[in-house]
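For this view, one protein chain was removed and the others were kept in their places.
Letters A and B name the chains as they come in the text, with residue numbers starting at 1 for each one.
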Amino acid sequence: MIEFRDVSYCIGTTQVLMNLSLRVARGETLVLLGRSGSGKTTTLKLVNRLVSPTSGAILVNGSRNDHGDVIRLRRGIGYVIQEAGLFPHFTVAKNIGLVPKLEGWEERRIRARTEELLQIVGLEAGLAGRYPHQLSGGQRQRVGVARALAADPEILLMDEPFAALDPLTRDELQREFLLLQQRLHKTVVFVTHDLREALRLGSRIALMEAGKLVTLLSPQEFVKSDDPWASAYVRAFGGALDPVPNRGTS
Amino acid sequence: MRPSRASVCVLSVLLTLCTCCTSSHGHRIVVGSKNFTESFILGELIAQEIEAHTSLKVERRFYLAGTYICQQAMLAGRIDIYPEYTGTALTAVLKEKPGSDKARVYQRVKSEYESRFSLTLGPAFGFNDTFAMEIRGEDARRLNVRTLSQAAQFTPQWRAGFGYEFMERPDGFPGMAVTYGLHFAGSPRIMDLGLLARALKDHQIDFAGGNATDGLIPALDLFALEDDRHYFPPYEAVPIIRQQTTREHPEVVAALDSLKDAISDVDMQKMNYSVDAQHQDPQNVAREFLRVKHLAP
Partner (left out) sequence: MSLLRFLIQNHSQVLELTLEHLWLVGISTIFAMLIGIPLGIVIAHRTAWNKPVLATANIIQTIPALALFGFLLPLPWLGARSDRLAILALTLYALLPIIRNTYAGIHGVDAAVIEAGRGMGMTESQLLYQVELPLAASVILSGVRIAVVISVGLATIAAAIGAGGLGEFIFRGLAMVDDRVILAGAIPAAILALLADFTVGWAERRLRPR
């Protein structure tokens, strides 16, 4: 579904990514795990071409993502970022309906879809007319997810979407994400620095360090891994890690 | 966004208001004048004649600071009429070389103004307010000088004073100094026209560039030197009118016709004197003149 072929990315003299090769299968949740500066966010942005590689290629659905219209590419990929990035001057409904509106859907269809999505992400329909500043952090993030799903893209890119939330809300949203995935089977690339989140949500974990892909393992393998970086990560999270809590089948 | 559309609407309403008000004046005539006594007496005379002979409302926009400003106001349609001098129009506005034939200058100015500016000239008021080079009466008698040529030899001992426009205009000081070979002590002082006569009387200057119809000439015992080489072009006082105004309000033309040749040099001097020396109100002076001459009730 998504493939990175020997991708490198430099800014000036800094090598942000080095020779990254990676495949993301359809319907899986691939977690990019790493600390700040490891290159995980850059990797994510290479998929929807917010960043262009210095060398190598990224393929989406079999064709290179630098061939063809970048706008079409992006409209077919849902994008959720940490601070939600909701348009403050749009209502919740208008935020959610953004891509459908750009795609020219008729009003009725957009309204129906918006109602459907509010229900999917667990928000009451009455919130449709509110503005982002009137919502809590958790509610905003749910709207962000709804917005990303609006045009029913096959791929979802999520950049530390729950990092800015309090632990309780984060837990709630993670649980709901799993239920959502069970229902929708999207191909998700999920960036996080939190191992627990990675173990809980990912079907596979790609550990990145200093721009390189260090290891690519399933959650169970990761916890038992001998790889120095992986085990360092596990140690940093203090053990007591249950590799498969509340996870549905992928 | 909706609010900015509202502001655009408000702005366009304001603008349309402006445009419809600056194009023509409806049933109003705006009379302008420059900022010296004679000009606003003439402006008053024009305004009162129009008020007396037509049903139009007259607005006065006097004290405009100079020929350029008046010309701009006429072109923009902000004023409809103002009193000008043929010589000034010829040299300062049309930028042509001064001529000496009164009738030819009038015709030239009229035809050029009509073709270039859509402005026309009304009939001349009847006096020639040319530049008058003034010296104290006592000096004229003592040195026995009557003409500028005779005065030239004394100029190195004299300090001169002129108005601002006279210094700068091509038909002003530079040409005169060359024509008559005048060499003053030091550079001439520039001062307000209204202050020249007094400065001359008080011995602050010895030679002043005034106007032939200065009210203060007889009052302060000043002597106007004769322009024996005919350097200065004629400065017939005339009303300048916008052609659009003459078309829309022909009654204004008729009102101005009644002022044709109505004011002699002496008449103008007397009116200037009443205002400058006797401090009478220009409106009253004009009204009195029109009454005496049976031009208005």
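The definition used in the following text is that a residue touches a chain if its C-beta (ideal position, glycine included) is under 8 Å from a C-beta of that chain, and two chains touch if they have at least 3 such contacts.
A quick note: this is a predicted structure, and the numbers were derived from the prediction, not measured.
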Query raised in the report: What are the shown chains in contact with the chain that isn't displayed?
Result: A, B
Requested in this report: Using the touch definition up top, pick the residue from A:G27, A:G56 or A:G85 that touches the left-out chain.
Outcome: A:G85
Query - Omitted-chain contact residue, chosen from A:L33, A:V60 or A:L157 - result: A:L157
Requested in this report: Could you tell me which of A:T29, A:N48 or A:N65 touches the chain that is not displayed?
Outcome: A:N48
Report task. Determine which one of A:W105, A:Y131 or A:F237 touches the chain that has been left out. Result -> A:Y131
Report task. Just the residue numbers, please: which parts of chain A touch the chain that's not shown? Result -> 45, 48, 50, 71-79, 81-89, 98-99, 102, 131-133, 144, 147-148, 157
Query - Residue ranges of chain B at the interface with the undisplayed chain - result: 1, 3-4, 6-7, 10-11, 14-15, 17-19, 21-22, 28, 35, 59, 61-65, 68-73, 75-76, 78
